[in-house]
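Missing here is one protein chain; the remaining ones are kept as they sit in the complex.
Order as written gives the chain letters A and B; numbering starts at 1 within each chain.
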Amino acid sequence: MYPFKDDDCDYARGQWYVAAWSDEVSRTPLERWILGEPVVLYRTETGLPVALDGRCPHRNFPMSKGVLRGDDLECGYHGITFAPDGTCVRIPSQAAIPSGCKLRAYPLIEKWKLLWIWTGEPDKADPALIPDHEEIRLEKEGWLATQGFTVMLNSRYQLLNENLMDISHLSYLHAGTIGTQAVAGTDVQIIDGPRFLRGTRRISNDSITGFFAEVLGYNGNIDREVLIDYYAPGLHVAWEIFMKPGTIGTLDTLGTDGNPNVLGMYRVHHMVTPATRDKTNYFIAYSRTFARDDTSVTDTMTSVFTSVIMQDVEASEAIEQLLAKREAAPTELLLRADGHSVRGRRKLEALMQQERAQA
Amino acid sequence: MYPFKDDDCDYARGQWYVAAWSDEVSRTPLERWILGEPVVLYRTETGLPVALDGRCPHRNFPMSKGVLRGDDLECGYHGITFAPDGTCVRIPSQAAIPSGCKLRAYPLIEKWKLLWIWTGEPDKADPALIPDHEEIRLEKEGWLATQGFTVMLNSRYQLLNENLMDISHLSYLHAGTIGTQAVAGTDVQIIDGPRFLRGTRRISNDSITGFFAEVLGYNGNIDREVLIDYYAPGLHVAWEIFMKPGTIGTLDTLGTDGNPNVLGMYRVHHMVTPATRDKTNYFIAYSRTFARDDTSVTDTMTSVFTSVIMQDVEASEAIEQLLAKREAAPTELLLRADGHSVRGRRKLEALMQQERAQA
Partner (left out) sequence: MYPFKDDDCDYARGQWYVAAWSDEVSRTPLERWILGEPVVLYRTETGLPVALDGRCPHRNFPMSKGVLRGDDLECGYHGITFAPDGTCVRIPSQAAIPSGCKLRAYPLIEKWKLLWIWTGEPDKADPALIPDHEEIRLEKEGWLATQGFTVMLNSRYQLLNENLMDISHLSYLHAGTIGTQAVAGTDVQIIDGPRFLRGTRRISNDSITGFFAEVLGYNGNIDREVLIDYYAPGLHVAWEIFMKPGTIGTLDTLGTDGNPNVLGMYRVHHMVTPATRDKTNYFIAYSRTFARDDTSVTDTMTSVFTSVIMQDVEASEAIEQLLAKREAAPTELLLRADGHSVRGRRKLEALMQQERAQA
């Protein structure tokens, strides 16, 4: 499937994705489409989150229309009841439970305000593969992390993934919001790991916008580092470090927390989970080091980032619509600035190929 | 096509189906989709109902947009005119009528308030294959039959057919309406014929609901027999016999009419006609032996059954939507309680295979 080379490439399955916000999942079953399958999400009486196949194996009825009986989920059609581990505990019309009568149970881990789902073989679900929440600054001393919003994106997920790794569109798609020539024009340094890709841009002696000048309490020029971290398959952390001039280059990114030359930092967390071949669940969170008690700063940042993100959403959907309506097969022309996002694409393709080789 | 095994199985064609209510068909042509084809229905000047191919063979224009000229139907595009038997009687632009210029005429029989259409070879249209209207109690002394309503169901017809033969969903899908553990928990007896399938459940000494106690004028426990009769391909008659306690087992179902130990009976007639691969025409009628002069009883029963039927409609549509959105091929897991509906499915599949063997 475009933009992957291989037409059979659809989803990387042996992976952790964000399934939902914690507060979306309750004692009322919720249906969410993930990797082409319906998933039903709910909580046990003690509050543990559960993710099961959203389709009753008996007659294909949506399990999200079922009823909770204690910790178990009873299908709304024939009352077949499944435990949180997916085993069938009751078939009202018969005593014997056939071995095939069970729901796939998805490993699910709650961290901060997120529910991470493992869409591969359950016994391979290693929680250590979930991006470290301290490292990504969703749970770290000195940072305020806030829940953003959710978009049901009407495009294939990879259009969004590549948009997020692509700085070169800032000055154009986001001309009216965050687009600055400074970022797009600065060379990117790439840091590459097996499941990780960082692009970092260091800008010396740049001006600061009025809003940030005010919340950082700093006038005059600054140094800035702008980073985009991709944790395959579906997390992108876009972040920025504001520094006193002359600091950049003297400071390792790892040493920025608590450093007196750092004026402030914020991160935007983009969590991209394929729904179906042309729909995507897109979750957004924020964190920042500055003005943590000032909710008006939260409001202003939310407002700015929402505008920017909705431009990315509209771009991905415009491309999806063009691809769907156009009668010729999709093509593309890669430029040097695509090196970063295509490197991310290759990383995801490698994960898919590796999975297929193991299957 | 799921749930049939054979992917080429779509419709049983050499069969009678309900095409419409009598009062839907008039001197204004009506289009109805049946077995993947448009059909146009109208009446001659003397009131005889006519069913013709709803597509002009000339240029594929819908015949339902045509105009009646006496008993003949004139195409609204070029005026080609067809008699009720489908022969072309006029081509305005030429005198000679090519032999291929005709409309398929569907044998159509009006019985009670129903129009039955034969969708196979016309010369095989044996009216004796239409379920006997006295036997199904749409036209029988001592019974009041009332026309119900029509649903354009957004699912493949076989999901509904199997829903209707399946008692085991009563306590769950219809929990708030007619669901009782008594029915689902009672063993079914099957009576099987070449085109007929009956499931009957006999319940002794059961309680009676307030509504039926009142209309039957009977307090105290009763015996009940609950039956579902399938007349392949598309009629299901669900019915119930209320009896004085101790009667059940002493009484043959055939001898219930006029028997003093029978307190009352009602039937719900479900008529299922495939429209296209994912749409179904669904007609509902009722008949009953009790309170036949009391229109408020009609209203109450209509209201109860409408709620129940709409739950079945929503279930079939929820499954169709899930099947359409899901990217994997449909599967199912049959249980013992599916024996009844799957026996009905096999009966329909046998009709399709038989037709194909003869073709």
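To be clear about the criterion, a contact is a pair of C-beta atoms (placed from the backbone, for glycine too) under 8 Å apart; a residue touches a chain by one contact, two chains touch by 3 or more.
Please read these numbers as outputs of a predicted model, since none were measured by experiment.
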Out of B:F4, B:F61, B:W112 or B:F196, which touches the unshown chain?
B:F61
Considering the whole complex, which of B:W33, B:W112 or B:F290 touches the chain not shown?
B:W33
Which one touches the absent chain: A:S168, A:N259 or A:T302?
A:S168
With the missing chain put back, which residues of subunit B would touch it? List them for me.
10, 33, 36-38, 54-55, 57-62, 65, 74-79, 91-94, 98, 100-101, 276-277
Name, in rising order, the residues on subunit A that touch the hidden chain in the full complex.
166, 168-169, 171-173, 184, 315, 318-319, 322-323, 325-328, 330-338
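Criterion: only the chains that are shown with their structure count from here on.
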Just give me the whole-number Å value for how far the CA centre of subunit A lies from that of subunit B.
49
